[in-house]
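With one protein chain removed, the remaining protein chains of the complex are shown where they sit.
== chain A ==
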Amino acid sequence: MPSTKKSVVARSSAGKAAFDTINREKRFRNPPADKTAFPALQEAIRPHVDSWNAVFREGGCLHQAIQEIGEKTVFDRLDGNAETGYGNKLTVRIANYYLGKSMLSSRDKTAMKREIYPAECRERHSSYRGQLQLELHYKVNNGEWQKEYRDCGLLPLMVMGNRCHLENMSPKALVDHKEESEELGGYFVVSGNEKLIRMLIVNRRNYAMAVVRSSYAKRGPSYTNMGVQIRSVRPDQSCMTNVIHYLTDGNITFRFSWRKREYLVPVMMILKALVDTNDREIFEGVVGLDQREDTFLTDRMELLLRTYKVYGLYSRHETLAYLGDKFRIVMQVSPDISDVEVGKLFLRKIVLVNLQDDGDKFRQLLFMIKKLYSLVAGTCAADNVDAAQHQEVLLGGFLYGQILKEKIEEYLLNIRSQIRSDLMGGVKVELNSPQYMRKMLGKVNERIGESLHYFLSTGNLSSPSGLDLQQTTGFTVVAEKLNFYRYISHFRMVHRGSFFAQLKTTTVRKLLPESWGFLCPVHTPDGSPCGLLNHLAHKCHIATTTSDCSSIPPLILTLGVHSAKVLPVPADATLSVQLDGRVLGWCSPRDARRVADTLRFYKVEETHGVPKDLEIGYVPISNGGQYPGIYLFSQEARMIRPVKYIPLDKEDFVGPFEQPFLNIAVTEPEIKNNDSHVEFDPTNILSIVANMTPFSDFNQSPRNMYQCQMGKQTMGTPGTAIRHRTDNKMYILQTGQSPIVRAPLYNTYGLDNFPNGMNAVVAVIAYTGYDMDDAMILNKSAHERGFGYGTVYKTEKYDLAEKSKSKTPVLAFGWGWAAIGADQNALAKYKAMRDKYNGTLDDMDGLPMVGQRVVEGDPIAVYHNMGTGETFFFKYKGSEGAYVEEVRLLGNDVGDSICQAISVKFRITRSPVIGDKFSSRHGQKGVCSQKWPAVDMPFSESGIQPDVIINPHAFPSRMTIGMFVESMAGKAGALHGFAQDSTPFKFNEDHTAVEYFGHQLKEAGYNYYGNEPMYSGITGQEFHADIYLGVVYYQRLRHMVNDKYQVRSTGPVDSRTRQPVKGRKRMGGLRIGEMERDSLLAHGTAFLVQDRLLNCSDYHQTWVCRGCGSFLSTTPTVNGGERRAEVRCRRCAVKASEFDVGKKGYWEDGLGNRYLGGSDTTIVVIPYVLKYLDVELLAMGIQMKYDVSP
């Protein structure tokens, strides 16, 4: 017997799913001083940090962007400079930028430690920023460049980026700087919140995509829905989309947008402007030798060439001049440069900006035309823009860099417009005088840092060009630390763009096979963002650098590719070979496969200078499929993932473009003859959170989706540096446990540092009826021992600066004083006030005492007017009682002001109550319906009572078999004392989970299938059926009744309708809607309807005139106080004279007008809105008349 038991233990602990408690404990006590224990976590956020570093490193994107911006010129138009006739010319450019680390302002003269660390910013509700400085160069006419350093405000810095103090810190050093030992970074600290720029899906760069889109036909008459689109990206990561459109007559136009306006140019004009060429060269460039008989193509080419004749532009020079003339104004160029120069600038800034060489641009444009005609002829299919194959990821750092580039360019343009406005405004403009220049620059808006801060805190993009993006809002999100799953998910989240959220079609939301291994098929929310908000598979990386591909062009020539520069191209070389949108050469279909395979072999082998992350997209010739060719990609923003390359048995990185044309086996045994790759692990396609669902392969797929949702809503452990955080709201589970059933990845990602739930003994039984309809019964004793005990931390900032408008402090914390010379009464009142709050507030400083319990209306802090001595209080808002956990006194950034703000962290205890939500890890959520006394709970023979009872009806329709397996595995794990591996796809038909865990259960003396006979706790009788009893990891969700319940008898009403207001926050009522009303009517409870809709709503009594049937003509009488005032109808009354005084029915209104009659009035009950309606209708000239009877 003991020997078999041993074998059970050995078998399970062989996996990596083991408990790691001792090591965890050691790491907690002594965080490693060298490197992190969880490199996988750092890998997960790498795209964010790396993209930031790529922008701000030496020679990074921002340096390139500054080069790209170039020079701006302005003329003073004063003393006629003979050369140009525009006066003196001022040229400005940014030569360099400097971005400092986060430091104390130089105005602070006292501090010794001048670094500002992120933790301080979080605690102070401030932002983590560094000084941005631009090196501005300017010269007048052809003089010397003058240097000027301009401070451009504080730029928010990415935590852990290359401007962060924390970069490369060891876990120990991080803990010393009040961070988590596993702090990841990748976000910005903005006003105390952690904000990150979320990743966006955009079209794949530098690849000409054939697109069929109905909106293309709306560009103008004779436009068709067909076009070829290319998103060209410059080395600084800014981009420009070019589209060529097919017109019904066979012609092609070139479209681009510049500063949010669209322009259309005949494509021939672009071709002719790019190089000195002739019609024959263009014809041969498009029509291959093999296509000479293709009349469809030749007809169209002929037309293209012929229709262009109307422009009468033949040479390159003529064309450039023509383009320059047309776009001079649009491009806002200096007036002194020639049209040809403008034309060249046009080509540089707009046409295929990823390429520098005009010849390359020419060849790529010809290729696009070829592809477009092929699309029209139907010999190739349109590319699917919704497929991951044609997508890449716009990373936060790159977007940030692009915005910064645009702001810097705007700054130069602002200098120009400042000088112009000076000229117009009659200011003496002396470009040669440094005094003038300094004064002028002082007037230019230099607050670049602030505008980036605005971008981060609102997520709104204000850009003159729109950055070639389809949205202007929603770029940033708060990285909520609700629990660690949610936190890490933010960094793995990829959004399709909020533009697509409004789309009625659901095609963009579809899960396409192209995303296999790149985007997690499980981890997407349900509801409106479903399919648009995806998460990266946990092994998916994103490239953030351009690999060195200098050896590729010569290499492919040796492999039999015909160079693109050498004409003519042989007849059989029909497939183009492109590297990042540059046509390198042409290759015959026969050779193409060999070329691609050889390149891949070299790539994995890491020889011949082929970079390891090069994407080799070989699209073979097909019958009407994707346009063939070999497309190589080496640049940033591509998704790549590791798979094993079988020929070399080594790691290869594949991208989504090449993946559809590769044969990748999922598991080793499945490898077929033509498979070139095999997955390292089938779970590589799942995201981090989806991987944490135990035995997810046993569940119905939507349940796994729900679990991904609920895992992120769990009250867990947001972190360990909670002392140094001031999040608005933080949920903490105080009794978290390490799950018995877990995937090895749980340890890899260090999730044991952040437990998310509790191992609960769960019985599946319909016991009391209180477990119906997804309710669950909690064992009262388990609850009393701390099951699911949670705490909510809330931070509130109390700011005196907001209370007064003055710039210098008027208010101060602390007790005020009774005014000098105050009378006895006032003094007594003052004393009483102080005595009253002595217990709750600190007597000296008037600040809250730590540990103090507060309820709604209690004073939190005292402040006073420093002039008058008047005392005020900050009161505690919030219906729940709370304890004061921490009090922070916040100074200003410079430290030269008295304390004007405090931040108080409250602790709200949330022990589970009836109505709180729990869930297992299988999308099985339920609400606690009872806390059942332990003695009344069913028990097993060994006396074990379940912590949780759930109803068996939760299973048949949901088919969460994984939960049963987890229950068995958990039970066996608990009995043997080891952790169980729950990785999906580990079991199969021959080796089933039931057999495996059943065997373990049997070894422990339990039933093979996890059932146990149980006894009723009430009678002690054995149940007729045996009960499924096991250990399941339960999560407590953050949705708690205490945040949701809503009840009122009376309360605030809307001032216009006098009906109860809505909303829980405002103490509003619950609406009895049409359907509710209908059901009350159907029940025949008419009085209930009246009670709800009238008496408890806007019940109102009003006077009405029986005669004319109007509410509004009634008015109270004024009789000089002799008699009781009555209400009469003015409409029915007649004007009376002084002789009528005293007659029957005589009355006066408040103005002294005299009337007779109109006394047939009475009081009726109406809903108040009726009166409102009456008045509204009156305003439109409609009178309402009521019959009042009897």
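What we mean here is this: a contact is a pair of C-beta atoms (placed from the backbone, for glycine too) under 8 Å apart; a residue touches a chain by one contact, two chains touch by 3 or more; residues count from 1.
Basically, contacts and distances are computed from a predicted model.
Undergrad: Determine which name in "DNA-directed RNA polymerase II subunit RPB3", "Elongation factor 1 alpha-like protein", "EF-hand domain-containing protein" or "Phospholipid/glycerol acyltransferase domain-containing protein" the UniProt entry assigns to the undisplayed chain of the complex.
TA: "DNA-directed RNA polymerase II subunit RPB3"
Undergrad: For the chain that's not shown, point to the residue among A:S942, A:S957, A:T1050 or A:S1137 touching it.
TA: Once the missing chain is taken into account, the touching residue is A:S942.
Undergrad: Return the single residue from A:Y1015, A:Y1146, A:Y1172 or A:Y1186 that touches the missing chain.
TA: The single option touching the absent chain is A:Y1015.
Undergrad: Out of A:F499, A:F601 or A:Y883, which is the one that touches the chain we can't see?
TA: A:Y883
Undergrad: In the full complex, which of A:G786, A:G878, A:G977 or A:G1150 touches the chain missing from this view?
TA: From the options A:G786, A:G878, A:G977 or A:G1150, the contact with the absent chain belongs to A:G786.
Undergrad: For the full complex, which residue in A:K326, A:K1002 or A:R1154 touches the chain that was left out?
TA: Answering carefully, the residue with contact to the hidden chain is A:K1002.
Undergrad: Have a look at A:F601, A:Y1099 or A:Y1186 and name the one touching the chain we're not showing.
TA: Looking across A:F601, A:Y1099 or A:Y1186, the contact with the absent chain belongs to A:Y1099.
Undergrad: If you put the missing chain back, which residues of chain A would it touch?
TA: Considering the whole complex, chain A reaches the absent chain at 29, 734, 780-782, 784-786, 789, 791, 851, 883, 885, 907, 909, 933-935, 939, 941-945, 1002, 1005-1009, 1011, 1013, 1015, 1017, 1019-1026, 1087, 1095, 1099, 1165.
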